[in-house]
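Structure below; questions to follow.
For this depiction, one protein chain was excluded, whereas all remaining protein chains were kept in their positions.
Chain IDs A, B, C, D, E, F and G follow the sequence of writing; residue 1 opens each chain.
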Amino acid sequence: MNQEHLRNLLQQVAAGQLEVEAALVELKGLPFEDLGYAKVDHHRSLRTGFPETVFCENKTTEQIVGIVQAMRGKSPVILATRASPDIYQAIGEIAPEAVYHDQARIVQLGQPADSDKCLAQCLVITGGTSDIPVAEEAAVTVAAAGCPVQRLYDVGVAGLHRLLDHREALQEAAVLVVVAGMEGALASVVGGLVDKPVIAVPTSVGYGASFGGLSALLTMLNSCATGVAVVNIDNGFGAGCFAALLCQNWRQPRP
Amino acid sequence: MNQEHLRNLLQQVAAGQLEVEAALVELKGLPFEDLGYAKVDHHRSLRTGFPETVFCENKTTEQIVGIVQAMRGKSPVILATRASPDIYQAIGEIAPEAVYHDQARIVQLGQPADSDKCLAQCLVITGGTSDIPVAEEAAVTVAAAGCPVQRLYDVGVAGLHRLLDHREALQEAAVLVVVAGMEGALASVVGGLVDKPVIAVPTSVGYGASFGGLSALLTMLNSCATGVAVVNIDNGFGAGCFAALLCQNWRQPRP
Amino acid sequence: MNQEHLRNLLQQVAAGQLEVEAALVELKGLPFEDLGYAKVDHHRSLRTGFPETVFCENKTTEQIVGIVQAMRGKSPVILATRASPDIYQAIGEIAPEAVYHDQARIVQLGQPADSDKCLAQCLVITGGTSDIPVAEEAAVTVAAAGCPVQRLYDVGVAGLHRLLDHREALQEAAVLVVVAGMEGALASVVGGLVDKPVIAVPTSVGYGASFGGLSALLTMLNSCATGVAVVNIDNGFGAGCFAALLCQNWRQPRP
Amino acid sequence: MNQEHLRNLLQQVAAGQLEVEAALVELKGLPFEDLGYAKVDHHRSLRTGFPETVFCENKTTEQIVGIVQAMRGKSPVILATRASPDIYQAIGEIAPEAVYHDQARIVQLGQPADSDKCLAQCLVITGGTSDIPVAEEAAVTVAAAGCPVQRLYDVGVAGLHRLLDHREALQEAAVLVVVAGMEGALASVVGGLVDKPVIAVPTSVGYGASFGGLSALLTMLNSCATGVAVVNIDNGFGAGCFAALLCQNWRQPRP
Amino acid sequence: MNQEHLRNLLQQVAAGQLEVEAALVELKGLPFEDLGYAKVDHHRSLRTGFPETVFCENKTTEQIVGIVQAMRGKSPVILATRASPDIYQAIGEIAPEAVYHDQARIVQLGQPADSDKCLAQCLVITGGTSDIPVAEEAAVTVAAAGCPVQRLYDVGVAGLHRLLDHREALQEAAVLVVVAGMEGALASVVGGLVDKPVIAVPTSVGYGASFGGLSALLTMLNSCATGVAVVNIDNGFGAGCFAALLCQNWRQPRP
Amino acid sequence: MNQEHLRNLLQQVAAGQLEVEAALVELKGLPFEDLGYAKVDHHRSLRTGFPETVFCENKTTEQIVGIVQAMRGKSPVILATRASPDIYQAIGEIAPEAVYHDQARIVQLGQPADSDKCLAQCLVITGGTSDIPVAEEAAVTVAAAGCPVQRLYDVGVAGLHRLLDHREALQEAAVLVVVAGMEGALASVVGGLVDKPVIAVPTSVGYGASFGGLSALLTMLNSCATGVAVVNIDNGFGAGCFAALLCQNWRQPRP
Amino acid sequence: MNQEHLRNLLQQVAAGQLEVEAALVELKGLPFEDLGYAKVDHHRSLRTGFPETVFCENKTTEQIVGIVQAMRGKSPVILATRASPDIYQAIGEIAPEAVYHDQARIVQLGQPADSDKCLAQCLVITGGTSDIPVAEEAAVTVAAAGCPVQRLYDVGVAGLHRLLDHREALQEAAVLVVVAGMEGALASVVGGLVDKPVIAVPTSVGYGASFGGLSALLTMLNSCATGVAVVNIDNGFGAGCFAALLCQNWRQPRP
Partner (left out) sequence: MNQEHLRNLLQQVAAGQLEVEAALVELKGLPFEDLGYAKVDHHRSLRTGFPETVFCENKTTEQIVGIVQAMRGKSPVILATRASPDIYQAIGEIAPEAVYHDQARIVQLGQPADSDKCLAQCLVITGGTSDIPVAEEAAVTVAAAGCPVQRLYDVGVAGLHRLLDHREALQEAAVLVVVAGMEGALASVVGGLVDKPVIAVPTSVGYGASFGGLSALLTMLNSCATGVAVVNIDNGFGAGCFAALLCQNWRQPRP
């Protein structure tokens, strides 16, 4: 609803090409659908070329299915994140094309359009095996946005050679998502090895003084390496969105 | 038990109109009922015109039913908050008129007297779909106190147009209850849009660095908008009480 | 900039009564003044009938004086809060009518208009002597908004009779601001004694496990008394704003 | 094992009344029994006249029964705290005289000896109904140590008259145990009403910003009232021990 | 203002021995003096036989001197705690008898009456040299209340023999105040060695993970030893009050 | 030191074109300079095209000057961040070309090479006037890396129209840096308005429950808007680096 | 992969004794096995003579069995820690020689080689019975590394004589592991009694203000005793590793 658009609208009204009430409707008619318990925002997908998403935690299955129903057909790709197998089944009943990424706990409908695909690659790295579910949430999100994604798992800093052995993969990526719990030191180390943006995702993996991911979160926020930014604990989806946004705008040519 | 009352009492004693022991009883006889495990306070309802309430968490079903029994008949409206369906059933056995608001998890007995009704409207807003249970706790409480209540759900700040599209509703309310988890930014934004009191309710909705609602709580306490005050995390009932108190005393005429 | 206003504007454009460019200016011309380092919002005062305010902490004296200069003449009352004597002196040089409330650390310019005055009374209470500066910040703010204010200081719960002796004052107030540090229990006790809204202000007064006001803040948020809402630690100004907003809208007739 | 005892021992050795090895045994022979997984300390009971106690949380039923077995017969009273009904049943199989205080979750064996009984009374107070289990843990502990105990439940500060109505009970007690969750303000209020020691027990009752009892704990630690000391969250047993220790040593004559 | 007193008052009114207005005055006339910024509570001293006290932190020198002035002559002993040398000098100008305990940072006026003296001894113990100021605050408070006090400083658990060498002193005390910062383990160790009440005072002495006394506070709250209760960090005065209260009521005969 | 480089090196050794010891030197000779107290890393600048930087906090002036000396001449641009005027003066003595950005507290030597300049624009936004120093640290860093930077200050969410009035500027930026203290809600609101990456910088501006920036940090981490990533509190430099990295790689053509 | 090794490799290449590609393989061929979800590091065991270990928490049974399979035969001893009985059963199906230490929750395959055995003794101490599982995790780990281990359980500081009675055992150990929850004071006391390294393990045993082990952790970090270092809460395995590392290198002769 920028100034240019507003100017046009006003000019149309001034020229008698548009009725006052019609202009009012357009000004008011923001592209979201009101389900009462949710306002589904079709605009966001149009604006960002990014999949519509419903975050399933703390919603009833009925609400989730209702939201997916409202999104369906209006967006090429729909993601339901933090979805249990039960939710997958419920969505599957109204949308048989739904696919379940079980490690990522994501239900996906549809595939990214060719026009949304990009060449810039995202590399998703984990410190340990237990961080894989969060990493997969990120990787599936990146792929659903049309960006190529590579995975490099269980290369935590306690055995540095496991990471250093894959320097080539590190260098090839345009964007890196680093997923680590416990002490979360991997983001700093990776940030020091590459000259690309690193999106750090602390996980709640750990015990004792990991305090539900607080330790990894603070480590990543305090990273001495430049080029590191952080998202919420266990927020693989947010990291995936941010990474896809960068890949889509990367200087490399689209296919 | 104010000074005027005390003066009267003493004058009656001085005039021989009241026995010392009778005066003693009156001075002692504060209007609460002692169930041993609970002291039911009939006075509060008389004093405030507000429903009697029993908070069910951490009480046994026997205790809850006992307290409702003691309240019944002495107050036009009784609320049992944080009530599971089981508790509803148990109350229903001694009070068939009981109604269950399942999203709000409130059992309600009776309706507000006409004399308690007011015209000033309360608007309950949520940031997301998951915040609805807490919002409903507030809305049911406001309604039970005799105040008109409107609902505006899922208008979080990440899609600002959803909120701005309802500016009219914002302007019509005398009092606003804003319920939000995660980053809790909605209270500040609403506070900046209206010139009415905003009661902010942080919710425990979220994960990771939301730390059980701490994030939303701190956001709301630090609000730069004036006219915002905060209640405890998930305390929809408290927000509803506060809102009703304001509506009942609002400068608009009662019906 | 509500819908009615928009309709009028569009109708004027449609009727040729308003040029497109002029309408554009009006639509853009939001009533704030851009100083570069600050956007002074004259609209807020117009909208809320509340004093313009500049929060002095973390601003340079030059910035503060510049902001006051921009506000002056556009609002009947201007407050500069958290102002040191040096800032008072600097403001005084450009605005000789400035008055300094030293306990409250507020510089005030101008007096509330008669039309903003109200009859509903605000009572400001403190737990101890050390809480007085925060209480005065609230009291001066309430008074600057045109509302009558009473003070009741050093009536903490450890000597309950000091508070109970003033029950009459408690009953007379339409709104109560309770300011307390250390354990902050006063808000709950007052909330249980009155049937009016209580705005609780935790203070950073204390040591050790008061953790800079955290203890009092948590106490107030957990208050079992209904009708209590909380503002930020030491936020006397915010409490004053909220209280004034209630007093101005209280059901009692204005003078 | 004080200096006087040591002098005697040495004199006996010097006089040839005691063999070196025998003295060594006595010096080494501290009165505890080694079960491998536990060192049962019979000495503590002898020294303090206080019941032997086993804290059941985080112990296996086998360990608990083994410890009770080792204690039995060596102490007039044995308490097993934080005991589930299952644990009660298991103890009952080896000790049929065992009694279960279900609210307090304590299994008790035996009764205090007449010589341990005292006249100084302990009053146990709660803020709410939900605090009763912790209060009962304290009350049963005090009684098991031979001290008379009174109960005053659900007299939280939000309805102050419920507490003030029982001032007589407050004055009669030698020692007071105040048990409260949520905002925990009751300890300060009681501490200001009496001139006796108040032992404050924060409870984990609450939600949101009560943070598992942290709020009540901080409130009690910051109490402005003198004569208040605090034990751990939910530590009814510890408060009971401390209270019994004071009652037993109170200046009033024993029976 | 107990029930008996109330009955007498009412009987006098009934008998015409007391005018209504006079009774009203008496009922209202609670024994505190209102300085505006402070309500000086003479009643507390009468009731508890304990020194009047003014806590100097966060008060202006003028306020402190004013409060001391109001107290003077109405209580045998007055203490001004957390008093800087400057405050001592200011008090000395209106009260030449004032004495300054510099380590304890307490200004004392007057000596305890013989009738307040007791025989039961308090032992104040510190873990380190740096804890002495807090310990002295406790010790001076105990002495000002008329109770004999012993000191045992720098006997922390890292050199256990320093403590065990003074077992006799430990056994002789009726009440023990244990003052320790850093890890605060001393309270548990002392609590396990004696069968007397131990009042634990965490101090803010330490660095790093002592977090301003939090570490010592948590240690003391979690003490496995029975007979340990805790006061606020650095609250030597509170510990002294609690200890004196116990000593004064101890079963040993007064002189 | 990637695999291709290693292969070449080995081939040269195999071909006798490189001596073993020379190869060893090259393998060992990583491009940093060892000052003892610091290892200056010339490689990072070569690798990333980014200014060499020295973080001045907690370093002595001697150390800072020594590090700048070692960097000088080896990098087109050198930044000394968190630099006081004294440090500027000391650097100026050895490097007269040094420039001081006083709001940003950055000393800058040299200008970015034309080859490092890019067209993609960065917009730096603040919630309030007090956040400007952190914002300037980001803006100066972005500019020093050769990227165009715009500023939009004091547009916090409490007066939303100030932000919405600049939607055009929001849309024009490739990358946005949002700097806010207090409740930090601005990042979420901006993130919802644009489809570009938002780098959120919490600041320590605030008081009370802002807890040194914790509140803003948690708000930003919990942002419901996608496309938001966070750096450390007050870390304007880190945000500037991350933003410059994105601008330099943005799909828009370089000049 | 140290410098000497590198020199040899290069010399072999220079002498034509090693092909370039073969050298490349060796340089790249770090001794770990890539299972995709895990990179099993055989090198660590070779390097440290320490058992291969898999941490079972947050891994699927399939992943655990896969990792054990990959380790088997390549290391004399394999440990699976935090293993439930179900995991033991699953491992037992592919490795019938597996033994389950149920208190320690460790599955062990194989025995330490004679060449790894050492004489220096480790003593594992607990404060209470509930700390035994963590202590056993440490003790089993130490034994699996070939070091003799003694156990001394339930000797917490509240009954100091239980500890002091075993001074001989304390003196005989080369290394001590102290495991304690609640207040965690035992580490300081033991640290003061011996002149050997003490490895302190806080446990999450406790309730209320133990905050999941935080209290014990802070106590141990703040220990005034020298010679104390700390590992994560409940990290018996880490303490066992550290202890074994010291024992293996102790100055006493190997068998």
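By our rule, a residue touches a chain if its C-beta (ideal position, glycine included) is under 8 Å from a C-beta of that chain, and two chains touch if they have at least 3 such contacts.
In this text, all values refer to a predicted model and were calculated from it rather than measured experimentally.
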Please provide the labels of all shown chains that the missing chain touches.
A, D, E, F, G
Contact with the hidden chain, among G:V124, G:A138 or G:V228, goes to G:V228
Selected from F:A90, F:I233 or F:L246 as touching the chain missing from the view
F:I233
Touch assignment to the omitted chain, from E:A139, E:V155 or E:A243, lands on E:V155
Using the document's contact rule, name the residues of subunit E that touch the chain not shown here.
129-130, 132, 153-155, 159, 161-162, 165, 205, 207-211
Please output the residues of subunit F touching the missing chain, sorted low to high.
1, 28, 30, 32, 36-39, 41, 43-44, 57-59, 63, 67, 202, 204, 212-214, 217, 232-235
Using the touch rule from the top, list residues of subunit A that touch the missing partner.
127-128, 156-160, 182-185, 188-189, 191-193, 206, 208-211, 214-216, 218-226
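Heads up, the rule we're going with is that only the chains that are shown with their structure count from here on.
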Whole-Å separation of chain centres (CA-atom averages), subunit A against subunit D
55
When the C-alpha atoms of subunit C and subunit D are each averaged to a single point, how far apart are the two points in Å?
49
By the touch definition above, subunit F meets two or more other chains at residues 3, 159, 208-211, 221-222, 226
Report the complete set of touching chain pairs.
A-B, A-C, A-F, A-G, B-C, B-D, B-E, B-F, C-D, C-E, C-F, D-E, D-G, E-G, F-G
